[in-house]
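With one protein chain withheld, the remaining protein chains of the complex are depicted in position.
Each chain carries a letter (A, B and C) given by its place in the written order, and its residues are counted from 1.
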Amino acid sequence: MAYRAAVVGGSGYTGAELLRLLAAHPEIEVAHVTADSNAGAAVADLFPSLAAAYPSLQYVPLAPGDLAGLDVVFLALPHGQSQAVAGALVDTVGHVVDLGADFRLPRVDYEQWYGEQHTAPDLIDRFAFGLPELYRAEIGGARHVAAPGCYPTTASLALAPLLHDGLVESTGIVVDAASGVSGAGRGLKVTSLFSEVNENVAAYGLLTHRHTAEMEMTLGHVAGNPVQVLFTPHLVPMTRGILATCYARPAVGQLSTAELLGRYREFYDGEPFVVVTDGSPATKATLGSNTVHVTVRYDARTNTVLALGALDNLVKGASGQAIQCANLLLGLPEPTALPTTGLMP
Amino acid sequence: MAYRAAVVGGSGYTGAELLRLLAAHPEIEVAHVTADSNAGAAVADLFPSLAAAYPSLQYVPLAPGDLAGLDVVFLALPHGQSQAVAGALVDTVGHVVDLGADFRLPRVDYEQWYGEQHTAPDLIDRFAFGLPELYRAEIGGARHVAAPGCYPTTASLALAPLLHDGLVESTGIVVDAASGVSGAGRGLKVTSLFSEVNENVAAYGLLTHRHTAEMEMTLGHVAGNPVQVLFTPHLVPMTRGILATCYARPAVGQLSTAELLGRYREFYDGEPFVVVTDGSPATKATLGSNTVHVTVRYDARTNTVLALGALDNLVKGASGQAIQCANLLLGLPEPTALPTTGLMP
Amino acid sequence: MAYRAAVVGGSGYTGAELLRLLAAHPEIEVAHVTADSNAGAAVADLFPSLAAAYPSLQYVPLAPGDLAGLDVVFLALPHGQSQAVAGALVDTVGHVVDLGADFRLPRVDYEQWYGEQHTAPDLIDRFAFGLPELYRAEIGGARHVAAPGCYPTTASLALAPLLHDGLVESTGIVVDAASGVSGAGRGLKVTSLFSEVNENVAAYGLLTHRHTAEMEMTLGHVAGNPVQVLFTPHLVPMTRGILATCYARPAVGQLSTAELLGRYREFYDGEPFVVVTDGSPATKATLGSNTVHVTVRYDARTNTVLALGALDNLVKGASGQAIQCANLLLGLPEPTALPTTGLMP
Partner (left out) sequence: MAYRAAVVGGSGYTGAELLRLLAAHPEIEVAHVTADSNAGAAVADLFPSLAAAYPSLQYVPLAPGDLAGLDVVFLALPHGQSQAVAGALVDTVGHVVDLGADFRLPRVDYEQWYGEQHTAPDLIDRFAFGLPELYRAEIGGARHVAAPGCYPTTASLALAPLLHDGLVESTGIVVDAASGVSGAGRGLKVTSLFSEVNENVAAYGLLTHRHTAEMEMTLGHVAGNPVQVLFTPHLVPMTRGILATCYARPAVGQLSTAELLGRYREFYDGEPFVVVTDGSPATKATLGSNTVHVTVRYDARTNTVLALGALDNLVKGASGQAIQCANLLLGLPEPTALPTTGLMP
C-alpha cells in the first residue's frame, strides 16, 4: 500500500467505522490505532465485527510522537480533544483529518455555540472544511481538513442548490431532522439505552443545537451572504441514518418542482456520492454507504420550498466523508474504497 | 354493564384497540364485533393478545340490522366505507362513533382532499367533530361523533393555545410529524414490511397529505379565522406514536417561552388527558395511554414559535379518543376506562 | 383506598412498572416511593409516562423506619440489597413483596449460584416463593413473598404440567430463552445501548446464568424430585418480553401433541393469567399484561417434547406478579388491577 495511516480514538463508533472502511482501501494501510481508556485491548475484542480484517491489531495509548511521518492521521475524538492534539501533528504528519468540531468554525462562532474558549485558535485556518461537494477547491488547496458534522452535511447538501442560485430567502429557513442513535456515540447515557430509544421519537436540543452554526456557515458560503437557520433535531429508534426535512421561502416567483429538480441535477452533475431522486429520500437507501439522496418540492398552495436529504451519519456524515477528504488530500481518486450502495433491506 | 356496544371492523388495528380498551370498561359491554373478510374467525385467533379477555368472541359479517338498538356503535372501517353504512345506523342505534375520515370534514373539503364524491353528504352534519378538548360543547350537543385523525389530533392540540390567543400568524404554519407504522393499518403493503421500515426514516405524502384539511379546519375553529398549514408526515421505525413538531410566526411581540408555557397550562387546566411538559415530549411516555404531551418554545434568534405534541396514534389518535367521545355521549365520566400512564420502558 | 403501599427502589424499571400498575389499583394507594440516588426528583421527571397519574409524587431516600405500619412494601432493588433492608421490615410492615433474588432460593443454592454469602439467611424462610400458579398454597400461608425471576417464571409455567405428571425425564432438560433488554434494567452498560442491541441477537451467560437454580428449584417442587436444567438466555432487540423454548425427553410412551395440550388445559384450568394456545406463543400477545401464553408439542421423529412460554418480563415476570402476590396476601381478588390483554400491535 502506498500510504500509512493512524486512527486516533479508534474505539468509538466513528473510529470503528474508519477501520471498517479502511480495511477495504487499496492504498491506505492502518498502521496505528489509539484508544486511551482501551489501550492494550484488541480491536477484535471491542469490535468483533472487525475480527476477520484485523485479527491482531491492538489499541495503544495516544502519543503524538509515535505518529510522526505517517501520511494521514484521522482524529476521531470527543469534541474538544482535537485542540489539544493537533498542534503536535500539523507539521509532523502528512495530513490531519479531524472528525470533531474543533476546527470547523471560525473562533468566534465556535466559542459562542460551544460555550467555551478555543485553546488552539491559530490552527483553525490550517484546516479546510471537509465537505467536498461544496468546498472541493478549498480542500484541494489545504494540507489538513476538518470534516463536517452529520446534520450540517445532510442539510447543507439538501439546501445548497437553492441558496447557490438565490431561489430562497436566506432567513426563515427551518431544518427539521431525525437521526439514528449512533450519532450519540458509544458513551454511556440513559438516553442512549435501547429501552429508552426503542418505540420512541422525541426532539432534543430545542433552539440551541450546535450544528446550527455549521449549517449557517456552509449555506452562507454557498449563498455568498449570511443565512439564518432554525434547526430541530430528533432522535428516532434506529442506529444509523439522518433525514433532514427543510423548509424555505421562495425568493423568486414562478417556481415549480420540475424546474427545481432539474436545477438539483445540474448542480450535482458528476458527483459520485449525490443522488437526486424524484421520490422521497429514505435513510435506508444509504445505509453503510457514502451516498446522500436529495430531493426538492415547491408547494404553490403555501408558497414554500421543501428540500430533503438522507445519508448514513457514520459514513457520509463522518468516517466515509473523512476518507473522501483523505483521498483528495493524497491525490487518489475521490471515490476510492467508499461504497455507494446501501445495505437494503 | 349499563351499555351494549358493537365494533364494526374489529379485525383491523383500531378495531382491536377498541376491544382492548373496552375489555376494561365497567359500563360498556362488547356485544357484537364484525369483520367481513374474517367473519367466522375467533377474535382470540386473529389477536392472541385478546385471548384472555375474549376467549370465545367471534367475528360476524356486518349486517346493519343486527345493530339496531345497541347503545353505541364504533365504526373502525377503511376510509370511505362508513358512508355506505352510516345511513342505516344514525336513527336505529343510540350513538355512532366513526373512526374514519368520512364525517369529519365539510363536503367540499372532503371531496377536494380525498379526490372523490361524498356519497352521504346529508349525514355529515349529524356528526360532531370528536376532539373533546377543542369541541366539547359540540360533542355534548350531538348524537353522533366523527373522531379525528391521528395527525390532526396531535398537531391541533400542540398548536391550539397559540391560535386561540392569536399569538401566531394563521399562515406559514409548518407541521412536521413522525408516525409509527401502525397508522397504516394491518393491510399488506411493501412499505409496511418490517424489512423496509426498520432502520429507515422517510417522509411521505409530500405537500398533499389529506390530514392537512383536518388540521386547517380544527385550528381555524380554534382561531376563529382561516388557518393555512403545510404538513409533512414521516414514517419512523416504531409501531405506535406520533410526534408533531410545529413552526409558526409570532403575531405579537414580546413573547417568551416561560409565558407561552404558562398560557398552555391555563388553556389545558383540568384536562385529564393533556400534560404540558417543560421538557421535550416523547412518544414513549404516552404508549398505550390516552394522554397527549405538549410543550412550546419561543426562539428569539429567528423569531419563531415551536410547538410539539406527542401521543399514541392508536389510543388518543384513534380508539381511545373514540371511547372518550362515547363516554361523553353516554353521560359517563369522560376518563372512564382510559389509561393515562404510558408503557415505559 | 383500603391499603397503603411503598415502592422501595422506584426509579428502576420494575419500580416504575409497579407505579404504573398500582395507579389503576382500586384498593392500594402508593403512599411512599424511594430512590436513593434520585431522592428529591419528581417521579414525573424521571418517568414522564407517569406524569398524568402522579403529578406531584417525589422520590425520597430509603429510611426503613418511615415504612412502619404500611400494609405492603414492594422492594424493587438491585440484587443483594434486599438482604440489608428486609430485617427492619418483616415485623414492622404488613407484608413485604421482594422482587429481587435475595429470598427466593435456599441459602446453599443462593451462595453457590450468586457466588457470595447471604447476609440474612434466617429471613429466607419468612418468604414464600411468589409464583401463584405453582405455589398458591404456600403464598396463602405466608406473610411475605419473594417474587420469582422473569426467566424462571416463563420456563416453569411452560414445563410444569409435564413434570407434575411425570411425562418427561428430570434430566436433559434444555431451556433456550430470548429476552428483551428491559430485563437488564436502567443501569448504564455498553451492552444495553440501542446501537449495540438493535439488529443483534446473541446468547449470554452461557452455562452459568443464575436463574438456572430457580428453574431447578421450581420444577423440582412441581415434580417432587430433583430436576436438572441447562439454560441458555439470549438478548434480542426488543424492550419487553421473554420467550422460553424448552426441550425434554419423554419419560413415558405413547405421547401426542393433542393429548399434551389437553393436559395443559386441565392443569391451568381456571387460572386467570395463563392461556394455553394451539399456536406458537408470541411475546407481543402479552405486552403490558400479566398473562403468560404456553403451548406444547410432541415430536415423534426425534422423540422429544417441546414446550414454549411467552410473557412480559416486567409484568408477569416482575411487577405484575408482585402485585398478584400482594393481592393474595391482602385477601383481594387475585386479578385486581392486572391487565390480561396485550398491547397489540
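Heads up, the rule we're going with is that a residue touches a chain if its C-beta (ideal position, glycine included) is under 8 Å from a C-beta of that chain, and two chains touch if they have at least 3 such contacts.
Predicted, not measured: the structure shown is a model, and the values here were computed from it.
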For this session: Please identify which of the visible chains the hidden chain touches across the whole complex.
Result: A, B, C
For this session: Determine which one of C:G94, C:G183 or C:G241 touches the chain that has been left out.
Result: C:G241
For this session: Tell me which residue among C:V96, C:A128, C:A178 or C:V292 touches the hidden chain in the full complex.
Result: C:A178
Problem set entry | Among C:L230, C:A251 or C:L330, the residue in touch with the chain that has been omitted | C:L230
For this session: List the residues of chain A that touch the chain left out of this view.
Result: 13, 16, 19-20, 23-24, 45, 47-53, 182, 186, 198-199, 239-240, 272-273, 275, 277, 279, 281-282, 284-289, 291, 293, 314, 339-345
Exercise. What residues on chain B make contact with the chain left out of this view?
Worked result: 13, 180-182, 186, 188-190, 192-199, 237-239
Exercise. Footprint of the hidden chain on chain C, which residues?
Worked result: 171-172, 174, 176, 178, 180, 195-196, 198-204, 206-207, 228-230, 232, 234, 236-241, 243, 245, 247, 280-284, 287, 297, 299, 301-302, 304, 306, 308, 310, 345
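Definition applied: only the chains that are shown with their structure count from here on.
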Exercise. Taking each chain's centre as the mean of its CA atoms, which one is farthest from the centre of chain C?
Worked result: A
Exercise. Taking shared residue numbers divided by all residue numbers at the interface, is the value for chain B and chain C over half (same) or under half (different)?
Worked result: same
Problem set entry | Chain ID, smallest distance between chain and overall C-alpha centroids | B
Problem set entry | Rounded Å distance between chain A and chain B, as computed from the means of their C-alpha atoms | 38
Exercise. Where the CA atoms of chain A average out and where those of chain C average out, how many Å apart are those spots?
Worked result: 45
Problem set entry | Multi-partner residues of chain B (each touching 2 or more other chains) | 198-199, 239-240, 281-282, 284, 287, 345
